[in-house]
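For this view, one protein chain was removed and the others were kept in their places.
Letters A and B mark the chains in the order given here, with residues in each chain numbered from 1 onward.
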Amino acid sequence: MSEPLESDPSLLVVVLDVNASAWSKSPLTVGNALQQMVIFINAYLALKPENNLVVLAANKRECKCLYPADRTTTIERDIRVYEQFRVVDATVLSGVQSMLSGAEAMVGDPNLGIEEGQTLMSRALSRALCHIHRVVEGTKSKVWSRMLVLSAADDAPREYISLMNTIFAAQRMGVLIDICKVFGGDSVFLQQAAEITGGNYLKVDTNGESMLQTLMFTCLADHYTREVLVAPTNETIDFRATCFCHKRVVDIGYVCSVCLSIFCELAPVCSTCQTKFSFRIARSESAQSNGVLKQSPKPAAATVAMSSLTLS
Amino acid sequence: MAKGNKEPADDEDYIDIDDTGPGDLKGADGGYAWEEEYKRSWDVIQEDASGSIQSIVLGINDQLRHKRRVRDTEAIQRGIIRHVVLIIDQSENMNLRDLMPTRIQATLTMANAFIGEYFDQNPISQLSIIATKDGLAEKLTDLSGNPMDHLGALKDKANKDLAGEPSLQNALELAMHTLKRAPTHGSREVVCVIGSLTTCDPGDIAQTLEALKTAQVRVSMVHLAAEVHVFKRICKETGGVFYVAQNEDNMKDLLFENVPPPPIVSAKATSDMIQMGFPIKANNAEVPTPCVCHHELGFVGYICPRCKSKVCTLPTDCDVCGLPLVSAPHLARSYHHLFPEENFKEVVSGDMAVDSTCFGCGAVWAEPLVAAAAAAPDTSEPGGGGGGGGPGKYRCPRCKHDYCLECDIFIHETLHNCPGCV
């Protein structure tokens, strides 16, 4: 991949998490956070006139593209604000408003397995990548794209595989994913997204006063600037796996050769794909020649269904 | 001593290069392709009402692209842990210039791309490269999971000299010897890129074929010139595929068919629990320490959980105790092979419109624009302007969302997620 040039335009996809129930627990109100986000978006647009922007919003039930919108909303003219900013701001804010209010009105839940405080994050990221793909394919010159995710909700374990697929696709496309987690615990999935794609993972302090400053400092930089300036160091992420059977963090685990499920002890049958194992541990030759390990296979409860997969 | 067999022996054995491409040897009337009237590729192109050929060319391209990406999506067992030997012909035949700039250059470029793609899609698999020239076979790299080793070997000038005749038998024997070390739970595959029509072998290649079958090695081949009976037979009998490349692009497609893991067909393949280490990243060292893999000093590294030695990249095998070291994301990278996304179906005009725009990228459907732009009626594309269906619209059978062709291809080739289904 070529080096980013100073003159290359960028594409930013902002993914907003507008899960009402998740935000209700947050000390930082959704309105306040959005205000700061809108200023950030304006700052991004101010950087380069060629800069391209897509804003997506997702909650528990749906994922919508707020900007560029399909319909041109009539916006009251406000002479104080630069035209370009106003269009974006108005569309984004009204879109979020309608999603926040619309979410409560809706009955029936098509997305089973997603709890109230969780968001369709992998759908939002997938669509974001589709947008990026389209813009990159449709432009002759090089466009450097990145993503900024404002996340409030918790991880949905169901989304692990799809989210990982998305992250790897982003990595292949050279898309940086910046994460701004507003409150609550660290999102393990999104942390990995930032780590694998080379983006930043930010955790906003409780009242969120410094959110804008942090965003401006870390997430505004384009690919070129990130080459020049020091990025804040992410905390070391533990890439160790959790076993499917007991949810224990394992150093050395056993992996089903067919479906790659991770187990902490030997089992006769893979609980995920029902493959019967031959009773021996496969080891590469050098390990056998070194004779480092002798372990007797012991039968284990293999009936635990794979309900979720988490990483510590 | 096996020889290139240019004429098919009988109708049973006749060669089926690629039943999708125009390379079918047998035409519709049952005769051989060369007996038919010569088909010119430009005959299919016809001007539309306004005298432009752009729309029809676009249409053909779209069809081709859509066809290319329609894949087998059944959830079948696939050998995720693969051991592949890449055999590259380095005989004098590779000096021909029918592929630009030369066969060998084109092959090496493709091989580079193949290696990158292979390790991207099969992070816990291994590869080895064997070259054959002067009737001998030479191992360029041993089985290893580090793409850098292989790319480096291909870059090495000394490995680019061409000489004499290739020896398929020697190369296959060497490959078999290499693959013997591979554990049984992983797949054993050989991928050959051959430009020569002959092979110069010391013994009976049929015996090698038997040995390959017993060792459950799957041999696939991409030939750069023409079909050779013995090559085809080896591929067929070991469960692999034999292709003849028509041009550089076609060659890439054919070679890259070997990138996704093949389905497990043999009942004899065993499944195992593989012991793997999940090392912790260590970057808090005060002084740089050497890694066991390259003996280079560095601050960052991964500590093998069993022997506590430091390696610098993942995934790899620990050089001290041999434990395969991976990180959880590496395993996750292979999941899309196990749970593939279903093929989207092209929306026909009768169907109800669900989305007003492409669900992926939000693009507005093309027809109204096209209809407005080209006022002249376009008879070649019925259903245009109906709003319901039309060309360039594909629907996911699970979530019933519509996508444009661009997103369809992107979703299946890169993303492996349908945004509507997740």
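Worth a mention:
To be clear about the criterion, a residue touches a chain if its C-beta (ideal position, glycine included) is under 8 Å from a C-beta of that chain, and two chains touch if they have at least 3 such contacts.
In the analysis below, contacts and distances are computed from a predicted model.
Missing chain, UniProt protein name: "RNA polymerase II transcription factor B 52 kDa subunit", from among "RNA polymerase II transcription factor B 52 kDa subunit", "Vacuolar protein sorting-associated protein", "Trafficking protein particle complex subunit 2-like protein" or "Cytochrome b-c1 complex subunit 2, mitochondrial".
For the chain missing from the display, the contacting residue among A:Pro9, A:Gly95, A:Gly199 or A:Gly253 is A:Pro9, taking the whole complex into account.
For the chain missing from the display, the contacting residue among A:Cys63, A:Val149, A:Ala221 or A:Cys270 is A:Ala221, taking the whole complex into account.
By the touch criterion stated above, the residues of chain A touching the omitted chain are 6, 9, 11, 39, 42-43, 46-50, 52, 54, 68-70, 72, 77-87, 89, 131, 134-135, 137-141, 143, 212-213, 216-217, 220-222, 224-225, 227-230.
Definition applied: only the chains that are shown with their structure count from here on.
Between chain A and chain B the centroid-to-centroid distance comes to 29 Å (mean Cα coordinates, whole Å).
Only residues 63, 65, 68, 70, 120, 122-123, 126-127, 129-131, 133-134, 137, 159-162, 164-169, 172-173, 192, 196, 236-242, 250-260, 262-263, 266-267, 270, 273, 275-278, 280-288, 290, 292-293, 311 of chain A touch chain B when the two sit together in their complex. On the side of chain B, the complex with chain A involves touching residues 77, 80-81, 120, 181, 183-186, 264, 270-281, 283-284, 305-307, 314, 317, 321-324, 327-329, 331-336, 338-339, 356-364, 406-407, 410-411, 414-420, 422.
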